[in-house]
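A single protein chain has been omitted; all remaining protein chains appear in their positions.
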Amino acid sequence: MIKVGIIGATGYAGAELVRLLLQREDVEIVWYGSRSYVGQDFASVYRNVVHLTDEPCKDDDMATLAEIADVIFTATPQGFCASQVTEEILSKTKIIDLSADFRIKDVNVYEKWYKISHATPQFIPEAVYGLPEINRDKIKNARLIANPGCYPTCSFLSVYPMVKEGLVDPNTLIIDAKSGTSGAGRSAKVDSLYCEVNESMKPYGVATHRHTPEIEEQLSYAAGKPVTISFTPHLVPMNRGILATAYATLTRPVTTEEVKAVYDKYYGNEYFVRVLKPGEVPQTRWVEGSNFADVAFKIDERTNRIVMMGAIDNMVKGAAGQAMQNMNLLFGLPENTGLKQIPVFP
Amino acid sequence: MIKVGIIGATGYAGAELVRLLLQREDVEIVWYGSRSYVGQDFASVYRNVVHLTDEPCKDDDMATLAEIADVIFTATPQGFCASQVTEEILSKTKIIDLSADFRIKDVNVYEKWYKISHATPQFIPEAVYGLPEINRDKIKNARLIANPGCYPTCSFLSVYPMVKEGLVDPNTLIIDAKSGTSGAGRSAKVDSLYCEVNESMKPYGVATHRHTPEIEEQLSYAAGKPVTISFTPHLVPMNRGILATAYATLTRPVTTEEVKAVYDKYYGNEYFVRVLKPGEVPQTRWVEGSNFADVAFKIDERTNRIVMMGAIDNMVKGAAGQAMQNMNLLFGLPENTGLKQIPVFP
Amino acid sequence: MIKVGIIGATGYAGAELVRLLLQREDVEIVWYGSRSYVGQDFASVYRNVVHLTDEPCKDDDMATLAEIADVIFTATPQGFCASQVTEEILSKTKIIDLSADFRIKDVNVYEKWYKISHATPQFIPEAVYGLPEINRDKIKNARLIANPGCYPTCSFLSVYPMVKEGLVDPNTLIIDAKSGTSGAGRSAKVDSLYCEVNESMKPYGVATHRHTPEIEEQLSYAAGKPVTISFTPHLVPMNRGILATAYATLTRPVTTEEVKAVYDKYYGNEYFVRVLKPGEVPQTRWVEGSNFADVAFKIDERTNRIVMMGAIDNMVKGAAGQAMQNMNLLFGLPENTGLKQIPVFP
Partner (left out) sequence: MIKVGIIGATGYAGAELVRLLLQREDVEIVWYGSRSYVGQDFASVYRNVVHLTDEPCKDDDMATLAEIADVIFTATPQGFCASQVTEEILSKTKIIDLSADFRIKDVNVYEKWYKISHATPQFIPEAVYGLPEINRDKIKNARLIANPGCYPTCSFLSVYPMVKEGLVDPNTLIIDAKSGTSGAGRSAKVDSLYCEVNESMKPYGVATHRHTPEIEEQLSYAAGKPVTISFTPHLVPMNRGILATAYATLTRPVTTEEVKAVYDKYYGNEYFVRVLKPGEVPQTRWVEGSNFADVAFKIDERTNRIVMMGAIDNMVKGAAGQAMQNMNLLFGLPENTGLKQIPVFP
């Protein structure tokens, strides 16, 4: 039985962790952390689990939690995990951090884009970027996993094979991403009200979104050189789902068959990444509620560009599902344990 | 391994059966029946199961299917199952019919409300109404199960304890129900277009909806006398979910504690029916994607009425999930096998 | 030129007043009142009017406003208008109050349901309930108009002819109403977040909603005797629109033609109330953005009941549009001046 603690359990990502973990027979949630709801039953806050758990929410206390949990998930605001983690904690338990605190290796880049100072930069070097499709082996032995952002997961998986193979010029990359509203979290803001979001669409964080350097860093590793991209997220009136549409200039003429083979080379053995048939496009509805990432591409001879597209559920592959995928790796389990949910449609 | 055939697999209810059955290790789907998509891969029609099955759709052929399947689900238009079922088929396999063909014992009532003639009324007597919460034992030994309608399931479960205990006058019952749009099915009609449904709400089938006699029949058994009710369904701009709001006059003064105890008496041991705490109301979001039915009530002393409320996912407890619950009973399995999905939120 | 002041201009109802009033050539908005946004341009808060007004928001100050405005709209929380109105103000200007402060004649009923004490009960007697279809003449000469609630407007117009004619027993009335989310207002609450409302439906205020006594009072005048009803509102995932479904027992057998004639008797000359043809049902999409109220009915011989249905746009006929209709009456203008907007579809 894996003993799990969740800090930030009453945010949307935390609650999604609860949904996924509670369905497992080999996991016990020993701590529902929630600063806002201390003492209240978790099931009174998220009534989807009425009758399935009667645990109350507890305050954040990573040190105590480290004594009883085999792994701690932090689904918390930026800066929290960095401010709490210590060598002692890491010596006793594993941490999977769903915030951005340990995703970026260059602390200056982190501090510039996130506009906070990093409390424990000494742990950055050992943190492993938790994208199993590229870092599987490192993840297995990590103490501290930086669970990737939702946009970076979708964006990176969509373009990675082409960048890695040098078939596109990475500095021509333009990623136009669209997300459902759960990504904005559960805090009570006018901008997140139903009537403000419904029947509307908008870009936000144009040229300044904090997921940009995260995508760039991972692409730089793939390209073997620094990469600078344009990245624009948009808010879409739906609960879940991210769609990324990425454009890049080809470095040489390619055929559809050739590109399909490249995608299959990287993802053919991946359970969660589904390369669609040429001519098909990803749609968020076909991945909703699941850990799948659907990717596809279209070559545009007229412009010598390729359009690369991907779709994920931002709450699952973009957050809680990927975190559990990382947990599976940490504990030597099959990567898709507890993650075989088929997308819910309609 | 239970061998399952689905006729009508490419409708929404059929596809939901596929979603639920494919996630099981003890079930094999041996037949994806679809008149419209014969020869096409099922996963090309419902791309949520891309990479999870490569089976093609086959034509409807219940006789052949009876040879190879332990159980056949018919998720087909009214009249189809009745027109196909034979004694020979029933001697070889089990049938769980998601249509209304065998739900109503009085064939005249069926023919009047459905405006079709029943091809095989001889099988009506043996058919068991597949609501496990009231017919569990009969279901276990049935050959032919009439899977309840979505509105009847939600309506009946909401009011059953009060009617059974004689605490309301059943002939004062007014059930105002609201459904997501998946209940309208996947056929291409102008009325079901996104732009026609979105940002709107309407009643339909006022005083004439075909689920009315089904609800009345089951309530009559509970009341021990004929029951006539008002039932009005409404179309709501959401994919899934039914909410029923039922009103009835109390036969004597009751307290909240007393009524809560009545609901607990009938549902306290039911896995899928969750009686909410007094003061709480059912919301479809807390059952979405799951087989749960959440029920609650509110006594209105001013009018001497009680308001009884229930919420289900019309595709799960209202169709495919309940059908699988019935299948579990047929095969001697724990009733919630494969049905422990926690509702997806948000 | 009618000089208009709006207190509470940055709530949804206030902003809808701005939308309707700004389109008029014979009206000038002299005061955009908003406690939350004092000093900010109104068009920076509601960007639909960018370039159409450059007025800033001003603090609430009814006394100053009374000096310069011919009419004041208060789109404010319960209690505000009552706390501000004075004889002096009423001697200088007209007030159209969109809150409930002056809707209910019995101050004890008001205080019981609204759980606040009324600051100026002395003005209740002279306040006119601003439903033009029944109080047109009184409205013309009023100083203080109590603009009806959204649910009461829709509910009352749907059932009024049948109650007035004595064709239904008013104490059997059950009104099941459904509203879009704009009715919840623009305050930042978790319950109003997009992800909480979208893809879900719920009842609220069951047997306790504050619009109940307002409906009952108006129905009592129509019936000529006290009326007690069941009223349940529901929250629906759409921005605008209220649908009311009302059930009542007939006092004698009636035909469809007869009932149609009754509705036509009361509404045949009304511009804003559209009696649909028998067989048609109201849908909120056909009134969205307009001041129309569509009403229809269906006789149910089986239960000796009639189902009466109505649809309005809660922001227009349910709030700002009706307020402007009242303003037109106050100033001797054709009632539909500035209110001929055709519903926006889709």
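Couple of notes before you dig in:
Letters are used for the chains, namely A, B and C, taken in the order the chains are written, and counting of residues starts over at 1 for each.
We take it that contacts are C-beta pairs under 8 Å (C-beta built on N, C-alpha and C of every residue); 3 or more make two chains touch, one makes a residue touch a chain.
Not measured: the values here are computed from a predicted model.
Only one of A:P282, A:G318 or A:G338 touches the absent chain when the whole complex is considered: A:P282. Set against the missing chain, the residues A:N239, A:S290 or A:N328 yield one that touches it, A:N239.
Of the candidate positions A:K189, A:K202 or A:K225, contact with the hidden chain is made by A:K202.
On the side of subunit C, the interface with the absent chain consists of residues 12, 15, 19, 22-23, 46-52, 182, 199, 239-240, 274, 276, 280, 283, 285-290, 294, 340-346, using the contact rule stated above.
In the full complex, subunit B touches the omitted chain through residues 12, 181-182, 186, 188-190, 192-199, 237-239. The set of subunit A residues touching the chain not shown comprises 174, 176, 178, 180, 195-196, 198-204, 206-207, 228-230, 232, 234, 236-241, 243, 245, 247, 281-285, 288, 298-300, 302-303, 305, 307, 309, 311, 346.
The working rule: only the chains that are shown with their structure count from here on.
Taking the mean of all protein C-alpha atoms as the reference point, the chain centroid lying nearest to it belongs to B. Remark: subunit A and subunit C have CA centroids separated by 46 Å (rounded to whole angstrom).
Rounded to a whole number, the gap between the C-alpha centres of subunit A and subunit B is 36 angstrom.
Inter-chain centre distance (subunit B to subunit C, centres taken as mean C-alpha positions): 38 Å. Counting partner chains per residue, subunit A has residues 12, 182, 199, 239 touching two or more of them.
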